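Before I ask anything, here is the structure I am working with.
The complex appears here minus one protein chain, its other protein chains still in place.
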Amino acid sequence: MPLLECKDVSRFFGGLKAVSGFNLTLEVGELVGLIGPNGAGKTTVFNVITQIYPPSLGTVTFQGKDLMGLQPYQVCQRGIARTFQNIRLYKQMTALDNVLTAMHPRAGYGLLGAFFHTPGYVRREAELKAEALSLLDRMGLSHRATELAGSLPYGEQRRLEIARALAIRPALLLLDEPAAGMNPNEVDNLVQMVRGIKMDFGLTILLIEHQMGLVMNLCERLVVLDFGETLAEGNPAEIQANPKVLEAYLGKGVSA
Amino acid sequence: MRPNRKTLIAAAAVLGLYVVIELLRQTNVLDGYWQQVMDLSLIITISALGLSLIYGFAGQFSLGHAAFYGIGAYTSGFITKSYGDTPFWFILALIAGVTAAMVAAFLIGLPILRLKSDYLGIATLGFGIIVKVVLDNTDKWAPIMGGSRGMLGIPHLTTFAWVFWLTVAAVLLCRNLILSSHGRAMITVREDEVAADIMGIDTTQSKTLAFVVGCGLAGLAGGLYSHLYPFLHPTSFDFLKSLDVLLVVVLGGLGSLTGTVVTAVAWVFLLEGLRILPEAFLEWRGVLYALLLVVVMITRPQGLMGGKEWSLYKSKGSSAAPGKGGNSRASA
Partner (left out) sequence: MAPGQGGKPPALANPSLGGQFNVKLAEQLLNGLQLGFVYALIALGYTMVYGIIRLINFAHGDVFMIGAFLFFFGFNVWGLPWWLALPLSMVLSAAIGMAIERLAYRPLRERGAPRIAALITAIGVSLFIEYFTSLKFVFSANFRVVPRPFEDTRFVIGGLGISTVQIFVIATVLVLLAILQFIVYRTKIGKAMRAVSVDQDAARLMGVNVDQVISFTFGLGSALAAAAGCLFALAYSQISPFMGIMPGLKAFTAAVLGGIGSIPGAVLGALIMGEAEVLTAGYLTSNYRDAIAMSLLIVVLLFRPAGLLGKAIREKV
């Protein structure tokens, strides 16, 4: 059974066709890239999958179950986590707390524990904190644990967002332009990091990205969107040679 | 749970404070008038803690807090006046007041908590007015409550002991909640509700929790209030009173329990302190108060604590609590 299936998904905003007839099948363990010029509808696809708004047409199925009608937090609790194009961390909370918030659905203690700090609460909080700290450590952010997320440098904020997403223990991770604003050195590190977390956490990853270097290096399969429609699909080599793609979208940073 | 050293020190300090103040009161160093001011300041503190949870931590802009204060006051007053003034009835009355406030909060919260900030403010303000009108007209269906003439004859059961220890309990409860995952979830709603939703937080649940608990605290404060003074009147629960509590919470710094407590106490004492003005200047009280308010907000818009907490008492294993500056920045 494929992990994620988008069948004929369309999303309209009034008269605007943001996404039209989008099809995607993700098998467990894949690392697929979603690329296309600005405004092609890539983030809209993410938003539809996470049910920020439902598809106007078509279905989104995750682990065999239709996601229609669910609230975003319910979609998340089923195992889909994401990062955001323009970083949406909780700025006035510490890095550690940002990661801890993602664990709330499985916090494991009720209001009684919360109000009275029972032994059960204390034990569980310690476990949660340990897990959160190890995630921060994994992202190279241990030294920032008690700093406010809003005060971190840009690159670290991006990594923190990923740490927070991992804290959900997702089956599917959606990364929205994780390399935005990064220099080539940072991009290389990111490639290593993404490969690493995919392996260690058993993730399936769908990522949106503009940096062709990252995409070609990292993704096994690419889907190209243009004006809301799928233009091409295939492995990096095929996509790079595809005349339609080259015509619609000259990638930056890499010559074939 | 084996208490650690910090816990013991804090507990001792609190107990010591209680003993000292109680002594001052018994020996009349603090006279009857100032005793009442002190009681009132702690009652306002409990109410303010409630709004601090709702607005300071969960970001829900409520302009109707006084309504729940009033619901608690009238419900509990009704019970002791109707059934008895023993400690048993007092406790029952307080519980009833809290419960009534929480139920009302839950019911009104169901439809309105989904409104966006300013609209939520006006909706809660509207609810506050509805409650005030109902209180004004209680004499039509429950004559014992007196309607707009006010409710007399509620037994004076509120003592410093009650107020002090209930305030301590309220502070602990709020602090514990904020440090927990439920508290963190509330803060995410304040910080970025859309992102919180996408990252798995049931924001409706978190908002409702903050609102119900916060209004419950207001109900508790109301119950204590109605048993403090001989006379209860609906004008004590109008929207201007809601603004007062909002003022205290904002002046103390949003997201800071310390700020809320300190500001609540200071504010009540300040208002009373202004009464000491010589006769000729008495009518300038309001003008001075308003001027002070404007100046403080312009010069320090982030409030007294600016969102930070005074962390003397942190239990083992907790990191810097959310909404506060990290360990390195915790300021007294």
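Of note:
The first chain written gets the first letter, and so on, giving A and B; residue counts start at 1 in each chain.
Convention: contacts are C-beta pairs under 8 Å (C-beta built on N, C-alpha and C of every residue); 3 or more make two chains touch, one makes a residue touch a chain.
Please read all numbers here as calculations on a predicted model, not as lab measurements.
Under the touch definition stated at the start, the shown chains contacted by the missing one in the entire complex are A, B.
Across the entire complex, the residue among B:14, B:129 or B:172 in touch with the chain not shown is B:129. Check B:29, B:161, B:194 or B:277 against the missing chain and you find that the one touching it is B:194. For the chain missing from the display, the contacting residue among B:209, B:251, B:265 or B:304 is B:251, taking the whole complex into account. Counting the whole complex, the residues of subunit B in touch with the unshown chain are 111-112, 114-116, 118-119, 121-123, 125-127, 129-130, 133-134, 136-137, 194, 198, 239-240, 243, 246-247, 250-251, 254, 283-287, 289-291, 293-294, 297-298, 301-302.
As for the chain not pictured, it touches subunit A at residues 43, 47, 52, 84.
Assume only the chains that are shown with their structure count from here on.
Put simply, subunit A touches subunit B in their complex at residues 50, 52, 71-73, 76-77, 81-82, 84, 88-94, 96-97, 100-105, 107, 109, 111, 113-119, 121-122, 125-126, 128-129, 145-148, 164-165, 168.
Only residues 1, 173, 176-177, 179-185, 187-188, 190-192, 194-203, 209, 255, 307, 315-320, 322-323, 325-328 of subunit B touch subunit A when the two sit together in their complex.
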